[in-house]
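All protein chains but one are shown in place.
What follows is subunit A.
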Amino acid sequence: MIPAAFDYYRPKKMDDVIALLEQHGDDARVMAGGHSLIPMMKLRMAEVPHLIDLQDIEGLSDISVEGGKITLGAMVTQHDLINHAGLTAAAPILREAALQIADPQVRYMGTVGGNVANGDPGNDMPGLMQCLDAQINLVGPNGTRSVAAREYYEAAYMTDREDDEVLVSISFDTPSGGFAYEKQKRKIGDYATAAAAVQIVKDGGKVAAASIAMTNLSDVPVWSEGACDALVGTSCDAAAMKAAAAAMLGDIDPSEDNRGPVAFKRHVAGVILTRAITRAWDRA
C-alpha cells in the first residue's frame, strides 16, 4: 500500500503552516498523528501533494485546567488525555471516552485536534465535544476565531474550517454532575455502531441540566436538544429515559453499512443512550 507521492514539510512556526496552506490551497493538508490521514492516503482515498506535519509546532500539546475552564491543545494525544490526572479529576468523561478509542498504539499517535478536525462521523471526540459544548479554536490568515462544536459539522468530512485554517485548541467549561461515555462496537479498535456522551446535573433529586450527543448515527455528530429537554425536571425515571430515547431517535439518521441495517442501528442507539443516562444519573 503505497500512497501517492507528496512533498513533505515540517515547519516550526504556525505562520509558515498558514503560508503553505495559502500557497497550495486544496493541494495541501496538515497532518497531526496521521492515524486517520495515512490510512486514507494508503488507500488513495486522500491525495495530498503537499503534506504539512505539525509535530514541530510548539505549544500545541498543552492541557490547561484552570479557573473552571479546560483547554486542550490540538496535538494532545488520546494517550495524554488518559494519563493526565488533573484533567481526569476535572472532566472524567474525556478519559472514559478516550479509553474506548482504538488501541494503545493508535492512542499514542491520534490527537484530539485530528479527531475533531477529521469530520469522519465515526470519530468519537466530535460528539463528546458537542456534549461538553466546547469551542473549537482556529487560526488562519485573518487571525483566530472560535466556533461552537455544535455548529462545526456540516456533512461527512465537511466542517466549518476553511482550507487555510488550522485547529489550534478546544476549550470548554469544566463540566459538573454525572457523566458517561457509552459505546457499542464490534471489537476493540472498531468505530462505534452507536455511541452516546451524556452529562447530567442533579439537584434535589431532579435533573437540573442534561447534555446528550450521539456518534456515528448520522453523517455528523448529533447533539439532541429534545433528548436533553425530555430529562430536565424529571427524576430520571424509566418514563423520562424512554422519552429522551424517543426524542433522540427523532434526531438521528443512520445509514446501513457493514455495522448493520438502519433498524438495528436505531435499536442499538436507544439501548446505548439508556445505558449512558442510567450511568450518568447514578454518578450525578
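In the analysis below, contacts are C-beta pairs under 8 Å (C-beta built on N, C-alpha and C of every residue); 3 or more make two chains touch, one makes a residue touch a chain; residues count from 1.
The rule we apply is simple: contacts and distances are computed from a predicted model.
Chosen from "Carbon monoxide dehydrogenase small chain", "ABC transporter ATP-binding protein", "RNA polymerase sigma factor" or "1,2-phenylacetyl-CoA epoxidase subunit A", the protein name that UniProt gives for the omitted chain reads "Carbon monoxide dehydrogenase small chain". Checked against the full complex, the candidates A:Gly25, A:Pro39, A:Pro141 or A:Gly250 give a single residue touching the omitted chain, namely A:Pro39. Listed by residue number, the positions of subunit A touching the unshown chain are 1-8, 10, 31, 34-35, 38-39, 41-42, 51, 53, 55, 79, 102-106, 108-109, 188-189.
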